[in-house]
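To keep things clear, I will list the structure first and then write my remarks on it.
All protein chains of the complex are present and in place, except for one that has been dropped.
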């Protein structure tokens, strides 16, 4: 067991300083303003700058476009990116997809893409969810039909976040509608500039932008197929299990669980705590001295402490649901000023609590709903039986 | 809409006085002590005394052994029985079963039982739950096989509360194991002094006694069959739907919802409130002046107010679950004295909070679990579809 | 405390009340499509709709007949407020009705009361006591020139040349900072009577807001249930799964309790105002809770779609908290509910 501060070598210390200085320079107020305006989770200039340092794939050797960082320096970098609030959603989906590309793509294609991805010039997004499919990715209906050396795609996907900033989407398609559900799927890496691809913005009240992507007679070369035909489920597993947090090294240099929004929740809690220290009630007493405020704020702080130590998928569920409950309570504690918008007269720290309340709601859905994860916890942690439903194994339209 | 105090006629006022005086006399401290000791939910002397006044079936005409009370006087009586904490579980099961007896029994048998039931000399309990069956009453496995003019019963039932104080159990049996689940059931009114019936006490940590009842080659006359052979489900519906609160007159003289334990919860809350008014903290302040105590106690009071106005089955779920959550919070607010047992040095008002905490847990199971009722709310209030399971319609052993 | 009192527990509506519910229900459903709500953002005020609400009698009904009103009871008013909440109508009706009633009770100038009854002048109420001249956020003050406020000195009517500047907020309400020093002010009442008038008005505001929150919860639930019936996964409607059905069952339970507690509180406030003065506060606590739960559960049941601004649930989600927070911390109300119990046991 070890919670100690990591002792840095002189080189690691220098690296930490370098990262901080570099991020101070590139992550300007304009970057934050751009993110607030677009909700893209991506800033091209910042992304390319990180790529130029090899920090998009920091563990890769320098000759592959990485930075050859050890685990400690990787952790330093990750924490500094968080501290600097670098928009990182497209960087993250690109990383997830790369694992599958490396494993399943035509080696020549992979070799050609690798330096571009490392440099930040090529980026990937996830083409997983059907409009009607929800969390049941294996129920994909988007059709891919072979046509000589090409495939023709027809259908649509929702929640392809970052599609408008990416070069390829990692797309799950149905190639055999007659086969059992998981055996009729094939994955493709589809160039997003292909004719017939249409990207439509979807905005969330969390302030993010995601996309619906429509595919009409889109021709994609067989070279862009990932893995075997009808073996798409296996191709997809790699990045998906990475997304679910499996296989992290156990050296104490990762978070204990998968955290959804804990940073945003803590930002709001910290802002409320500072607000309490400077705000007096009508009777002249400081909010910070109000035992009721402390009792209820303390409950929220305990929730964040618990979220940070709840492991794996359980942390995923805990962090999201305790955030959603807790941010509502935090607003009650602070009152109407908590919900003033960014820029409004009297907004607390730029509207951080208002933002945290809106943002919270999405955390219970991204990458699978909390219900999907509760099912997995019940089955894989507790060993409870799975309920057999008509579409569990069969492809049901 | 009307929440006004009911204006009583001189006769109704006199009746209220009569009830109070009578209950003062018969509900002695020894009655409460007996109930604490046995957990029977029944006191024979009190039951017979109520029967002698016609108050077990107060709406029945006097000539039938009732008291011919109007709705207002019925409500007066019901409230006074609650106020006096008269143990009433066996009175209640007897009432439930009677509805079915009247509807489905051999008329001669019913006529013979009616005065005895009204007088309190004959009492009924519910033989519904199989040991393995939980809330799925229609999955009953206890076998009844015809043998000439008799039926032979083999099997067992759990949760036959009051069996040791009753003359008959209203028993659900399986008469056709090959038929669809709900079509192979037959109801009987089984004399509990029949050879082969064995009653075994089961004690709950809520302090109640219930029973397992074992039936070994029990012969019961066909005259004790209730309703048609294999039509037991229909026979059972009457009292069950009464138990679920259907069909109450809408004159404001009934509770709005089905309350589970709200009285016990309110007793505990009231005791904690009185405790707060007389108790000082180490720093010399009165607990009643502590804003944290008030904030959190207020939340519990709101829950009881909500429970009292939440209708029907929703009130059933709300009252039970808010009580279970709330009593745990109330104990936190009061501290270790809250869990001292009845009679212990320092126990609060005879251990009323300790008792309420133990008692609460059963309220989510009696008469069906809260999950059963949530399913019913989802289907009948919201119109959501029912999930089809292998044993929904078929008898599955 | 008398726990076994022989009172009726009758929540049924009489014909007049039923007519109020249906009349305003039809009105709001027809007049306020979600597009109108969106178009009125971020201010949260549609002047045309306000005129139609006035024409329906919404601004005058709650005033006494001698003040040009219809003498509608709080029971009638909560029925209207629930229907308003069901469509999150962008009109300052709750604050205006409450402030108008207060104005009439406090002996406000007849012309102003008349103008309020006809909706020409919008009136609102500062919900927190004014202390030391500090500014406070006041609901609907961005569309109201007249603000009633209470301080140690008494109950005062503050009149500005123009409504204060709008402060953008999550609930898209016409919220504004109220500065007690700005504009002209006239003292209407003093002493304990003024305080009592103020407390009653705040309780009425919380009660009507509770009703509006019940309406929000009801519409949110309906959207969630419709989605759960039609959206399928693994070959079944998602609403057949207990993981979806149970939270929705919990929502209808909380919502039904909230609605009935609002009605009960309104009955007491109308017929026995001194008997259970804490009930409007209890109703507010429960309705705020029910609306928070209902909108989150409904949005979540709708998956990613429930998180988009295009989905109507977004309108309800953002207002559930955005409207209830205007009343301040429900903890204050819980403490008063507890204090009432402590005084009674």
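We just call them A, B and C in the order they show up, numbering each chain from 1.
Heads up, the rule we're going with is that a residue touches a chain if its C-beta (ideal position, glycine included) is under 8 Å from a C-beta of that chain, and two chains touch if they have at least 3 such contacts.
As the structure is a prediction and not an experimental result, all values here were calculated from the model.
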Residue of A:117, A:158 or A:269 in touch with the missing chain, whole complex considered: A:269
Out of A:154, A:194, A:254 or A:394, point to the residue that touches the absent chain in the complete complex. A:254
For subunit C, which positions touch the chain that isn't shown here? 241-243, 246
Of the residues in subunit A, which ones touch the absent chain? 1-6, 8, 16, 72, 75-76, 79-80, 82-83, 250-256, 263, 266, 269-270, 273-274, 276-277, 288, 291, 293-299, 301-302, 305-311, 314-315, 317-318, 371, 374-375, 377-378, 381-387
Contacts from subunit B to the absent chain lie at residues 129, 132-136, 139, 158-159, 202-206, 210, 282-283, 292, 296, 324, 328, 331-333, 335-341, 343-346, 354, 357-358, 361-362, 364-365, 369-371, 374-375, 389-392, 394, 396
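One rule holds for everything that comes next: only the chains that are shown with their structure count from here on.
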Distance from subunit B to subunit A - Cα centre to Cα centre, in angstrom: 52
Mind pulling the residue numbers of subunit A that touch at least two other chains? 292, 296
Touching two or more other chains in subunit C are residues 236, 241, 331, 335
